[in-house]
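So the structure is just underneath, and the comments pick up after that.
Missing here: one protein chain of the complex. Every other protein chain is in place.
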């Protein structure tokens, strides 16, 4: 099997490069708009520690919504079941930043991967941690083994300056009693989590515990319990791809989380974690060539969760 | 007829006083919660200049949403038709602070009397005026003839501190391109308009132009054109009473605007303006005894718009 | 004043004829699609019995949603307050045939002039009357003084054959426990009420009681109490013009009800009833030239409810 991965991963760029200019690079902030559309990175890390990667796999890009997996993972350790009284665990059937469902459901976000849900997760971290920004950085650094991972302050500032809908969501949560801390303080963490600069290589490492029953390849202790891993993976499969969850489950068949920076992480439980990056997005906001790369991977290996 | 008004107005308190303790005084900010429920003021001013009033008609209370009529009236002079490309003129069928319809209609509020619509009206004033807060005060002072009308800064501060849903609305408008100015600056005007302390006597004066083809009893020039008066009055009748527009139109039959401070202004076009104040609210947020007083007035005189 | 009406009414066609081909004739059923767009009728009847009319005022057309006023008026005599536990009295802020609000509000239609509300009104008539179709015809005949008013069975059949959304509404009401009778039986009455063929002359007569404190010019007894008249008129003003209630209130300023057959009735309480017909519709489904004619009338006479 490892031998196959080597060949498969090497062939991936040739199979998806025709899509590089078919997607649309996110342009709502300058720092994202200027990324060349032909960047492509791919890194796969098996539970047994083998690594297969190609392209710009060492180049850092903006993690964006993929960070929601890591803040959730970090918050689960602090908030336990209390968290789920404040955030649901069901797919939303709505746009990631919709206020409609949030209003009908009185300020309880549908799940932790839509923006409102992730803002509540950030609130949990602000409540429990003295320096939540630093704690998140430390968490990413330890999990990835890269101790210079950092926020991109230019991105964070742009997010804050243009993030009116996220401000609307946070204020709406506060007005409905589902935010313990100051709106600005919570949003500061939220905008910073989105700004983390990270590579496919680092993302695959940071995600490995989700493919390995909670165990990372950098820490002796478990990161999450097997039950928590199941929670995160099932949430990724049912809620991780904006409004294309069903389509992605069919085509790729992996628990996954995407970001508008063009990254996607995927998990084959018990087998591997994988990270891919291509900046051009499809209409749902998921990396076009990134999704195709993962589809190629699970199709050629005949292995997905289905 | 004036003779009748005198007797009718004197009798009103006796007809509605049993309702004083049946409503619920607004308690979302301390400054409103402490108002005694048995306060009652009433002031009617005819187009010919006769005044009939009773009770606490000289005591000032918090104008709250009634102010939306005056900021609209003020903004109509500056923004003209441009205003209506940014705010609709139809009843909303939703709660006054709902985000649902606003999202479906992409950030264009249904009318200028729901919170989102009034925030856009405030934005227009901020765009056109150097000192919009002072301009609004001057407008109220001139129209009412009371030159010491002022903001209640304690109320304004409380509104700002608890107004998360309004902050959500303003940020949502900004995120949808329907707010020209800084969110904080616009909300500062919005929260201040709601905090104006004013009496029934003063409100009846300030509203008279809506009953008198645009002419006030304090100014030589018209305040509004007859067509603009028709616009404001028709908006009050179809959108002025939160989610009880239809019921109020039937029971009272006057263009009217209420506020959670317990005040209501009403207009019988060509005949009179009227202001009433009783702090206890019905479930829709309209003054319970205030509505009953206006119903008594139009029933006993057999004169309403219907 | 009567002298003025004569001249004004004569001049109306010249003022609005440029709009005849600007609207869109309803084409969802063949019987409506074939009506010439340049038909125009107008009939005004004062409370004192004077009549002023012009154009095709004696030609019958399809009453469509205007009939909802008459079934409501008829049902109010039978159902009294019970009716209002099943139908609301507030503007809807939604399309006339929307199911969204109906689902959120658990099968209680917002008002009796949206389709769902009128279906409930028809259900009331089916519950209380042995032969509701005949009773409705008799009602229209007596009120108008035209004893050959009848259903257009071709229209009724077409309505039934294409009325899937109305069938959806009726079944949804039934599934929510807000329909006492058989769905088919209620819809049969609903589709028939819409098919009544009637002229402007007859409509003005049939509506006169709404302008005259409940008294028609054909019956010795009152048709409605003054309170019921106020109810119907206030509902027309706040809910009678589909999604253009606010705009119509401003431009015309009369309680009114329109139908997609191109007819509109209007009421100036205490003064007159008026009916106008021009088949071309504006995007909201209201007669384009019909609305302009009523606007001309209230503007030139300087008399509306505002």
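Chains: A, B and C, in written order; residue numbering restarts at 1 for each.
One rule holds for everything that comes next: contacts are C-beta pairs under 8 Å (C-beta built on N, C-alpha and C of every residue); 3 or more make two chains touch, one makes a residue touch a chain.
Since the model is a prediction, treat every value here as computed from it, not as a measurement.
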Discussion item. Can you list the shown chains that the omitted chain is in contact with?
Written reply: A, C
Fill in: Listed residues A:110, A:174, A:201 or A:257, member touching the removed chain
A:110
Practice prompt. Among A:101, A:258 or A:273, choose the residue that contacts the chain missing from this document, as touch is defined above.
Written response: A:101
Item to complete: Determine which one of A:89, A:141 or A:157 touches the chain that has been left out.
Response: A:89
Response to the item:
Filtering A:239, A:276 or A:289 for touch with the omitted chain leaves A:239
Discussion item. To test your reading of the contact rule: which positions on chain A touch the chain that is missing from view?
Written reply: 88-94, 101, 110-111, 229-231, 233-235, 237-239, 243-247, 249-250, 253, 255, 269, 304-306
Item to complete: Could you list which residues of chain C touch the chain missing from the display?
Response: 98-100, 102-104, 164-165, 167-169, 171-172, 174-175, 183
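We adopt the following convention: only the chains that are shown with their structure count from here on.
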Worksheet item: What topology does the chain touch graph have (line, ring, star, complete, other)?
Response: line
Worksheet entry | Per-chain CA centroid nearest to the all-protein CA mean | B
Worksheet item: Rounded to the nearest whole Å, what is the centre-to-centre distance of chain A and chain B, using the mean of the C-alpha atoms as each centre?
Response: 48
Worksheet, complete the sentence: Rounded to the nearest Å, the gap separating the Cα centres of chain B and chain C is 32
Fill in: Chain centre separation in whole Å, for chain C relative to chain A (CA means)
56
Discussion item. Give me the residue numbers in chain A that touch at least two other chains, ranges are fine.
Written reply: 104
